[in-house]
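Here it is, the structure in full.
The other protein chains are all here in position, but one chain of the complex has been omitted.
Up next is chain A:
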């Protein structure tokens, strides 16, 4: 069975959930081989969790350059592996960094690029990517026509399933950086994440819209989110009104999420917003306006005041969790 390269997404040796989703998707089309392009010492920290999700191999490409140059070290390593190992496909998470790495790799290897897949299929030897486009209005199946299929996979698109893998390590060289064409990283200010899960990685998302009314009142959204262990999102109307920061915006011009449960509080459900959340497995909506379009796609809707309904739900959830 041919190898499927999976670029590992990690922060300080902690593997992101999306990597496990990629390893799961890779098993549909071949044998997953994890690629760790990171600072020295990282592979030792991540190997065990990669093995738990079926990585048969772990390619270890460690160098200080990885932290000092933007993205190109990962492109260089993957391009070398594509040439040396002729993998069935290369899977990369559809994050800001991942999309750019994938795009450059497709150019470098003259390969077809499938973007934001939510699943992979093996169709008679062809790797077929399943994509949900225009905010879930269409499901598209596509394949590549030349080179090695390079696929970015949307976080949350595939459910991660554990499977034992040997995770046999093989060291790979990080090619030296060509300074004139590379971009140096001179500093980093990572977002200090609170206790809440990341929006695109969360299995539950609670979002607030214009109906929340002010930045202060967003607390009611946050309290429900915290009771559920959920991420907090916001509609464009809420962000534009200054109720909540832009990085939490869900919708066509914000993030696309597909959690197990999406709770929409005071969100009317304009196409713009639905585009970012209508692939959620279950949608619950609370809105004062019985005519709000969000109810057309909600599995369970309550017509009422979110400031009465949400706190009650928060209490019920807290009670249940004891």
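Going forward, contacts are C-beta pairs under 8 Å (C-beta built on N, C-alpha and C of every residue); 3 or more make two chains touch, one makes a residue touch a chain; residues count from 1.
Basically, contacts and distances are computed from a predicted model.
The complex includes a chain that is not drawn, and of the options "Amino acid ABC transporter permease", "Electron transfer flavoprotein subunit beta", "Predicted Zn-dependent peptidase" or "Formate dehydrogenase subunit gamma" the UniProt name matching it is "Electron transfer flavoprotein subunit beta".
Although one chain is not drawn, the whole complex shows that of A:86, A:171, A:214 or A:282 it is A:282 that touches it. One of A:66, A:106, A:212 or A:232 touches the chain omitted from the figure, and that residue is A:106. In the full complex, chain A touches the omitted chain through residues 11, 70-71, 75, 95-97, 99-104, 106-108, 110-116, 128, 132, 134, 136-147, 180-191, 198-200, 204, 228, 246-247, 252-253, 260-261, 270-272, 275, 278, 282-284, 286, 290, 295-305, 308-317, 320-321.
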